[in-house]
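A quick write-up on the structure given underneath.
Up next, subunit A:
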Amino acid sequence: MPIELTVTLVMEVVSGLLIVAGCLFFLAGTVGLLRFPDLYCRLHALTKADTLGLGLIVAGLVIRNPAWPARVQLVLIWMLALSAAATVCHLLARSSLAAGIEPIREPGGASAGVTPAGEGR
Partner candidate 1 sequence: MTALGLLLDASVVLLLVALATRLLLTRHLFEAIVLFVSYGLTLSLAWVRLGAPNIALAEAALGAGVTGALFLNTYQRLAERIGDGAKSPLLEDDGSQDPPSWFKGLLGGGVILLGLGAGWALIGAGRRPAFLPHEIAARLPETGVQNPVTGVLLNFRGYDTLLEIAVLVAAMAGVWSLDRGSRRFGRARGEPDEDPVLHALTRFAVPVTVVTAVYLTWVGSTEPGGAFQAGSLLAGAGVLLTVAGILPPPTAASRPVRAMVAGGMAGFVLAGIAVLPLTGQFLHYPEGWAYPMILGIEALLTVSIAVVLVELFVDVPAVPEPDPALESIDPSGDPLGRALRGGEDS
Partner candidate 2 sequence: MNPVDLYMLAGIAITLIALYAALTRAHLFWKVLAINLMGTGIFLILLAAPSRRTPEIADPLPQAMVLTGIVVAVAATALALGIALRVIARSDLPFLPDGDEDDPDSPGSTGEASR
């Protein structure tokens, strides 16, 4: 088999594996969103898993796409999504702490205690 063809084949397989792995992380994040008990756990599941999932998919697509401008665009998109997700997660957590929503502190502990409004401010 000519070396060029082998390289193409290996790249195809690697990129396919990366994309599938990325999708699995998205799936895990979504399961976390649906199953976790309070806002803070859900944010944790969602932002971490989805950011990594998107990174893996972008890596897979960068390998697959031969055009350099498209590759740079893909990485830029990932970086923007990364910073936006981190910021939104931080803002959500901050504003719900400010609204007095307490995180669950122990496994299987009491449900999220909601202190009277305004107490957290």
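In this text, contacts are C-beta pairs under 8 Å (C-beta built on N, C-alpha and C of every residue); 3 or more make two chains touch, one makes a residue touch a chain; residues count from 1.
In picking the candidates, the idea was that all candidates are chains of the complex that A comes from, given by their letters.
In this text, all values refer to a predicted model and were calculated from it rather than measured experimentally.
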Original post:
Among 1 or 2, which chain makes contact with subunit A in the assembled complex?
Top reply: 1
Original post:
Hey, which residues of subunit A end up touching candidate 1 in the complex?
Top reply: 76, 80, 83-84, 86-87, 90-91, 94, 117-118
